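This report refers to the structure that appears directly beneath it.
Note that one protein chain is taken out, while the other chains of the complex remain in position.
Chain naming follows the written order as A and B, and within any one chain the residues start at number 1.
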């Protein structure tokens, strides 16, 4: 077997098979060790794939040896190679972290089931990213979503609100996926093909109602999945009440993959020649992106629960990506892709820090963070650094993405958008600063259940968390991986879509 | 003994339903049918059994643990076929690699039979698992069952 030739499918297949196997493992340490090993393997495959794609250009893989457009094609170019690396990288960081966190929050006897669902979810997200077939995207989207519902619901042992959150997520997610299928059906109706590259060729010059309706259904469907403001209502509760490790993984990957699907459909399938897309960008994505940046960030300021606060902040950050997309320029697209990766890194680190607090104090409300610097200094500083990254302080990835966003808005002639970005970053200072102030300047609570002395989180949690924090700093200083690749990817997408 | 007629009828029907499931399963290679439909029919036989003899009796015949294993095995049959074709030098699910020297694509037949068998196994056991848990209505699903 030629391993390199099989590379495009490996990141998807490995966790899929391993997920089924994890179900059979005895409870205890085994499923966790297996999941960690597999997610590292998957990350390795994705990293090799990224290297190969960066060196030699897009790779096409024919499932079952059926050539496109008849068979299912996995087509990896730089844009999805980056997302593959992000998703599998976050999985590789969360999996080792999960052991202690999951043991504390979930019945240990359920652990084989938890890790099976986790691996299947990883496989689904990677599948959405890797595939070049419109219907296959739906199937993988649902594979990942179904396992996500189960994972979120497992938080029900800690807080029964996880159950209602998972149910709301299920209803909204299924509505979104079904809208997406309707859109794909309309496109299939108009073109007779499901292959994304082939769709692009056959859609060229088609400006009829069927295609426009298909576009609208796909936009709304994926909008629901990526929690585009104001379709974000499922997100805050799902992230707040899911088990902490699950929150970290989802916040860093699930919505990012949906953003990627939107990019793929906008630029690789419809293309900027499709006049309807330009209207949608200007009159839907731009206002909704800006509204999300402000409304969601403002709501985040008034949250009493740090996980909910971070969840609302995620909705706001998605607004930045949509804003970048909505310019319809190469710079804007590059900025959106950069922020997609960077936001995954900073949200992952932040949620892992919260998970450490939950592990020791069993609470993720603001009160638990009071005086944390004296009780859990290592966790506190991880939170502070990734919080600075979220705000966009120079030296962190947050700054890189804000910089590219600002540049893109000036290049697109939307100087006011640059002002909006800065203004909404100031709101981020408010909500991050509020928690940081609690941690650094306040005294620990003197009475009540939170006052008991606590130790720092165990090493198995600190190392993955700090790995992500280090990534935040490293990619903040050396931008050739994230920004360089994203710019190349954006240029390639723009060539396909007929933009400049 | 209550529900005598129902129980006797069920006993008569049980084996033919399983047989029909297998027919649908293996006929799927040439015509309508296939793993999903067959899996559901297969599960129906056991659901009928549970309805007439009680869930406990059915669980004795087919415990939840066996279903969990069957579920995982089914997925592994499916994905394993794909991995096997990869190991034999083809692409994922490139069935021709299973019988490389065949003149009439024998590999395609082997491949689809194996994959559909995996699908059937997974679907039947998943359907029964869902039924067990809904019908069992335990206050909370016992994690031991997973």
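In this section, contacts are C-beta pairs under 8 Å (C-beta built on N, C-alpha and C of every residue); 3 or more make two chains touch, one makes a residue touch a chain.
Basically, contacts and distances are computed from a predicted model.
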Chain left out of the displayed complex - its UniProt protein name, from "Nucleoside-binding protein", "Branched-chain amino acid ABC transporter permease", "Multicomponent Na+:H+ antiporter subunit C" or "Gas vesicle synthesis protein GvpL/GvpF": "Multicomponent Na+:H+ antiporter subunit C"
Contacts of the hidden chain among displayed chains: A, B
Hidden-chain contact residue, picked from the options A:16, A:149 or A:431: A:149
Identified contact with the non-displayed chain, of A:102, A:166, A:226 or A:489: A:166
For chain B, the residues touching the chain missing from this view: 36, 96, 104-105, 108, 123, 130, 133-134, 137, 139-140
Contact footprint on chain A, counting only the chain that is left out: 65-67, 69-70, 135, 138-139, 142, 146, 149-150, 153, 156, 160-161, 163-164, 166-167, 170-171, 174-175, 177-178, 181-182, 185, 188-193, 202, 208, 210
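Operating definition for what follows: only the chains that are shown with their structure count from here on.
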Contact footprint of chain B on chain A as seen in their complex: 1-2, 6, 9, 13, 16-17, 19-21, 23-24, 61-65, 107, 109-110, 112-113
Complex interface listing, chain B residues touching chain A: 68-69, 71-73, 75-76, 79-80, 82-83, 86-96, 143-144, 146
